[in-house]
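A single protein chain has been omitted; all remaining protein chains appear in their positions.
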Amino acid sequence: MPKFQNIKLTKEIVLRDPVHEYIHIEDQVIQDLVATKEFQRMRRIKQLGPIAYVFPGATHTRFEHNAGVYELTRRICNIFAQKYPTQRSGDGLWDENNRLLVECAGLLHDIGHGPYSHTFEHLFGTDHEKIGQKIITDPNTEVNQVLRQVAPNFPELVASVIAKTYPNPQVVKLISSQADADRMDYLKRDAYFTGVTYGEFDLSRILQEIRPFSGGICFSMSGMHAVEDYIVSRYQMYQQVYFHRVGRAMEVMLQHLLERAKIIYHKGVLPVTPELANFLADSWTLNDYLKLDDGVMETNFLMWTDANDPILADLANLYLFRKPFASIRIDVETKNLLPKLKDLIKQAGFDPTYYTDTNSAFDEPYDAYKPSGKNANSQIEIMQDDGQLIELSQLSPLVRALNGTLQGDERFFFPKIMMSNSDEPQIFDPLYQQFQRYIKNGTLRYLRKPRK
Amino acid sequence: MPKFQNIKLTKEIVLRDPVHEYIHIEDQVIQDLVATKEFQRMRRIKQLGPIAYVFPGATHTRFEHNAGVYELTRRICNIFAQKYPTQRSGDGLWDENNRLLVECAGLLHDIGHGPYSHTFEHLFGTDHEKIGQKIITDPNTEVNQVLRQVAPNFPELVASVIAKTYPNPQVVKLISSQADADRMDYLKRDAYFTGVTYGEFDLSRILQEIRPFSGGICFSMSGMHAVEDYIVSRYQMYQQVYFHRVGRAMEVMLQHLLERAKIIYHKGVLPVTPELANFLADSWTLNDYLKLDDGVMETNFLMWTDANDPILADLANLYLFRKPFASIRIDVETKNLLPKLKDLIKQAGFDPTYYTDTNSAFDEPYDAYKPSGKNANSQIEIMQDDGQLIELSQLSPLVRALNGTLQGDERFFFPKIMMSNSDEPQIFDPLYQQFQRYIKNGTLRYLRKPRK
Amino acid sequence: MPKFQNIKLTKEIVLRDPVHEYIHIEDQVIQDLVATKEFQRMRRIKQLGPIAYVFPGATHTRFEHNAGVYELTRRICNIFAQKYPTQRSGDGLWDENNRLLVECAGLLHDIGHGPYSHTFEHLFGTDHEKIGQKIITDPNTEVNQVLRQVAPNFPELVASVIAKTYPNPQVVKLISSQADADRMDYLKRDAYFTGVTYGEFDLSRILQEIRPFSGGICFSMSGMHAVEDYIVSRYQMYQQVYFHRVGRAMEVMLQHLLERAKIIYHKGVLPVTPELANFLADSWTLNDYLKLDDGVMETNFLMWTDANDPILADLANLYLFRKPFASIRIDVETKNLLPKLKDLIKQAGFDPTYYTDTNSAFDEPYDAYKPSGKNANSQIEIMQDDGQLIELSQLSPLVRALNGTLQGDERFFFPKIMMSNSDEPQIFDPLYQQFQRYIKNGTLRYLRKPRK
Partner (left out) sequence: MPKFQNIKLTKEIVLRDPVHEYIHIEDQVIQDLVATKEFQRMRRIKQLGPIAYVFPGATHTRFEHNAGVYELTRRICNIFAQKYPTQRSGDGLWDENNRLLVECAGLLHDIGHGPYSHTFEHLFGTDHEKIGQKIITDPNTEVNQVLRQVAPNFPELVASVIAKTYPNPQVVKLISSQADADRMDYLKRDAYFTGVTYGEFDLSRILQEIRPFSGGICFSMSGMHAVEDYIVSRYQMYQQVYFHRVGRAMEVMLQHLLERAKIIYHKGVLPVTPELANFLADSWTLNDYLKLDDGVMETNFLMWTDANDPILADLANLYLFRKPFASIRIDVETKNLLPKLKDLIKQAGFDPTYYTDTNSAFDEPYDAYKPSGKNANSQIEIMQDDGQLIELSQLSPLVRALNGTLQGDERFFFPKIMMSNSDEPQIFDPLYQQFQRYIKNGTLRYLRKPRK
């Protein structure tokens, strides 16, 4: 592997970061990447989107997360270079020539994200991974121009690391695996900003035990319990934060709001900023995408609160001023009851198309050896004293319990008023009471026949 | 004092908060206030504005801060009610009937803030305190409607606490004094989100030692060092965070950006959202104000990056994509050199009106007994075992050192390129070198005459 | 239940505690109990005994732990009194009359512990639970004298809470169950002082969700994941701290040291302090027990380092100056190899009686419904919205995976030199090499036959 042209800064730059204390920038190219428009734009995109409506501290942005992934990658490279430097090709140890490449990949791995990526992908067919590849390889972006200065094919190399097609598995798996710098950063960071301490895990121990091997990265046996704890923390963060019912309610509402906006837009009466208009019109460009951020979206929503269309205006208000839908757990069987519930909701004055929805949130906390899927071939290996690798779930009863399972639930969302229980009789009270008879302990259930 | 009509929630609501762990809401009126549009809107206004460009974690909003001040107020009320309940009128102890009032005042004390309040007040004559009073007392706001349900004059009472005209000094000083719930929350919170640990102080000890007296609130002698440390932390946060030269550079640029926009607007060619337009036209209403937030502002700036006016477009780009001005310390004497510097800057191609500025940032970390000013009559008193009060600076050498002093500096801001030091000769290099001869260790200085 | 005579302190006393910030003492009886000789004595007994040889920070004592259990009990009582006060007998809510009783039981639950309790119980037949009961109920102790001032039968009541025979299950289970104040304190405290962060769990959330019911204490459904995390933390602390191989090596050596001392004592030539002598002579009294502490034991060991008996002197040196035995994992099958290993060790010059041992360390991280054993009938219940209780392992896949399992290992301990691998040939090298052939990845294994 050739050495890239790499200009070291005469004095390192540090960014204060509450999660990693400091982010250290030592290379001109890293400094220049951070300064690009495409990277700075991420300051205006919250890492957890509507979850800030549930955990008010969670206002941290994709900017910090990307910088944090870079920093973790840099630290792991330092450890590898000090403890496991390659001696000869193929010895499965660390080749320091990969450092700048993997650091750039860490920094840019999420560069393709826009505001509310999930909802956007669903509604407008954007794909943040493809867009990220484009931002890196398109000669018109500032990111590309910076990367090209390292080597003409450097943008493509960085893109290939993120796309997992780069041949060196150590480099790829530092960025994308079940124990990569990406996940380590977001778990720590999201735990810090939400204040949810059970998302904590022992990062310093994990960095003490991480090591390269010919097939990627693994951990020493004495780090097994730290890795186990990290998997448990990840599971906890999914159950407690990422799948929080109110966060999902906000996301459902956001989706309906944009769906309604699309319809109204095609009727031609929607106040909307030009870039978002292009999305509603299904004719957007990369440039439009790069001009979107949380603030632009909320500016549009704010305009829509005064829209003539009552559904659009209502949904915009509900979303912006945090009036989330209520929700209940459902399953395959009880789903059959939803038409009845929707009918009651309709009778209570709400259009079920916009005021109800179902939403599944399931995560596989860990997966050993599944050949397809998001976590393909990224099982976590634990190295024994003699160099033998044992897959994590073989060693940990906790990971074995989670291995290959899907954790989460499916929920039905609807207007909160349906759950109301007023003292004074109201016009819709009988409807609400009828609705509530189907619900017990937050779960949809079949009514038992009244005894005769 | 009459008891207010206060409906307790059947089950308390808790908000997860990384600073105080949980914010506990026990009253219907507090829940309803949080749900108002005016309060929810603060989720979209960062607490520290452009400082997030310096400390990337500092994306926390005025929403959390206000909730945090409420929570601290609530906890102090709990402590007072348990340890120092009034027995008879005039005994200088705590009257629990004031609880709801002071909690509401804590929650709403900053409700008048908009985006970039400082810059706005300067440019558009907004006054966040007056606007706050209006939001509370204007019958058209949701906040007012909620407060009125407690008692017809309750909005006015809450407003009077914030305005420091309410007669009970304990109530007023919990919200506004040199050791109030407001400052305690923002110091802890800003330290947490910036990651600047020397802003930490021992809140749990301070809450252990706080107590009411007839003239307001004070602290037991055994808490003296904890209070001293809090004053030192406050000083440190001002020097290190609030007065950071890059944060001030961003603020200077923001101000010039808006000044330029105003001029261009009056020429009639500025793309701008309607509410901001009303500010540029100097004809804004409370409603316009309530529709502004950080995202709306940045949406406008984003539009302006493509503006025809090159200065406006440039400033918008510099601000949004974080290219701060450089700066140097100046003083009364060296200020006389600024015309020379501005002239060099002009020769280098920059209009000094928009590309240079001076900015003073000074804070009085503590003040004993000054009869006027922001901290008037809010000196911190320490209660001896026999009940005697001694003012803090009499007891602490550190506070005495800071007492009544102004800490900070005055700076001159200008384009960073003036400090460039390129290897290859550039067209403006002689200008830059001439400029830099006036600067040593970040400070403007007179040149010594060259020896003959 | 009668109200006990309880004198409140005019001013509460606070103890600074790094784990709970402050320990608040509000009652004369609590203050007096802390001041007794039997309680103060616990300042001289480390909570984790020889584990401080592995985790140097773990020098905290049983004094702090007992105070911490008291503090947690007090806080839970506060929560119960505020949120779940009983209205009428039998409603399953909290009767505040039990407060003083349960606080005293929390404070005194471990009062029977002496230095190295485990080893002592094994060697001298002491039983810290019975001794604890005696300290509380024997009229000669200061503890008993303090308790009697509350009510004549108060010592017996406190003892019955600790012995789990007190009729109110809420009171008993606050002190002894799978989620009691005892475990919550020691997990937090041991994590803090060892520095092992994966022992952390979200105590503030657990205190938010804990509640009484007719059968004891349980947790609200929204606290399920916090309780799950606490069980996982407990499992982690056992695997990583309490069962650490080096800590167990030190404990094995301690036991052999005392066994050897007993033999030498009966030969009549051992320098020993009088109280320990009574134990070696098997004729000890409660008074002797109360005069032992870590320092007294180590003072004896220090004397023994100069003993004439070479084994005693060597073991005392090994223990005091931390030269732990090495160890390997064994199982039912490989145990059959131990005679061979011991023979090699003997050939290398070590008496296997004193220089080898096996030690099992297994813990049941959680157990639902087993009718016997340490955790009998203390399964953790989660209360649904409608009041229904569901046992924790029904809800959590992690707890289900751990439920009823034994986690840990069995190890064989031996002199570290057997693992040596010197460059220069030494007299015993062939022996060492032969020994090491049985070991792979820290585990004992059968040798494969060499191929012919």
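Some points to look at:
Each chain gets a letter, A, B and C, in the order it is written, and its residues are counted from 1.
Criterion: contacts are C-beta pairs under 8 Å (C-beta built on N, C-alpha and C of every residue); 3 or more make two chains touch, one makes a residue touch a chain.
This is a predicted model, so every value here is computed, not measured.
Among the chains on display, the ones the left-out chain touches in the entire complex are A, B, C. Set against the missing chain, the residues C:Leu302, C:Leu406 or C:Leu447 yield one that touches it, C:Leu302. Across B:Phe4, B:Phe201, B:Tyr265 or B:Phe301, the single residue that touches the chain missing here is B:Phe201. In the full complex, the hidden chain is touched by subunit B at residues 196-198, 200-202, 205, 221, 225-226, 228-229, 232, 235-236, 239-240, 384-386, 388, 397-398, 400-402, 405, 407, 440-442.
Subunit A meets the missing chain through residues 14, 21-22, 204, 208.
Where subunit C meets the omitted chain, the residues involved are 15-19, 21, 35-37, 40-41, 43-44, 46, 52-53, 55-57, 59-61, 63-64, 67, 192-196, 273, 291, 293-299, 302-303, 320-323.
We take it that only the chains that are shown with their structure count from here on.
Comparing the CA-atom centres of all chains against that of subunit A, the greatest distance is found for C. Our note on geometry: subunit A versus subunit B, Cα centroid distance of 32 Å, whole angstroms. Here the CA centre of subunit B is 50 Å from the CA centre of subunit C.
Shared interface positions of subunit A, defined as residues touching 2 or more other chains, are 196.
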